[in-house]
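Note sheet for the following structure.
Only a single protein chain was left out; the remaining protein chains are all shown in position.
The block that comes next holds subunit A.
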């Protein structure tokens, strides 16, 4: 294993939760509401259920080979050439995802907080700090996340509580007013966007100490992540109304502006920026880490730390090249990303699981024999 650091299943679950929360502010709420209007919150819950399925597939596959990552066992299952190719795709997937998220957050920060700061400075500094975290290994990522998570979610809950007086319950009706189709469309799109992306956590499985708990923990993370995402979308629909919420780029950010309490707490939306950045930070960090470790495994390097800085520079450049603007990305995420991610999220893992079962491959016995 390239990173000897071990995290507990709980820490991995927290990481996945934060990873999902990284999508609270950008893209996901506006996609969900633009498809399904007032039923956006339902879309997220349905998508989370699909996410549970995704998690079940890749953890079942991963648990067959508990000491190996998806890049290593793909070679074992699919043979050298095909396996290497699929492995490379799984290096590129988190790379691409990380670049897109970097681009998104770069724009998010520049638009909402620092309009006169050059965007490349914003993303450059962000990636520099993330690179430092990634070099520290999965242990330090797990610990930092564990430390920030309770405080962040506490503030999120406080924000939602403070908005309760602004809730307009009429905004939720009519329930499924335009039939089932918009909800289904939205579900497919959001299932691929935050929930399908959890496939990158297949890379972390060999670093988890008590791996037998991982399935339950990952499912809990998806369920709670989905729930909180849904509540955030619900809050923005209740406060802003479906029309406004679906038209805004960052509805969960804008909604914080509605807080007016005690006479001095006004225009707190920057606080929202801090909250969403701190989870987006972890999302990029996980993608970055998976790319670095994946590439090192794919090239059979002895240490992934040597590729951290080059990959950081590539993500930095790619986030400028591949990500045009927030509008472009919204279209891309709605129309292309679901189809783009199907092979990564469903096809390859399912295929590998079936082949592994048929060929009777099982990494567990050999590993445990080696240990004893």
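Assume a residue touches a chain if its C-beta (ideal position, glycine included) is under 8 Å from a C-beta of that chain, and two chains touch if they have at least 3 such contacts; residues count from 1.
Rule of thumb we're sticking to: contacts and distances are computed from a predicted model.
The listed options are "Potassium-transporting ATPase potassium-binding subunit", "Spore germination protein KA", "Carbohydrate ABC transporter permease" or "SSS family solute:Na+ symporter", and the UniProt record of the chain not shown names that protein "Spore germination protein KA". For the chain missing from the display, the contacting residue among A:273, A:295, A:315 or A:345 is A:273, taking the whole complex into account. Residue A:126 is the one among A:2, A:126 or A:333 that touches the chain missing from this view. Along subunit A, the points of touch with the absent chain fall at residues 8, 10-11, 109, 113-114, 117, 121-122, 125-126, 129, 132-133, 136-137, 139-140, 142-144, 146-148, 263-264, 266-268, 270, 273-274, 277-278, 281.
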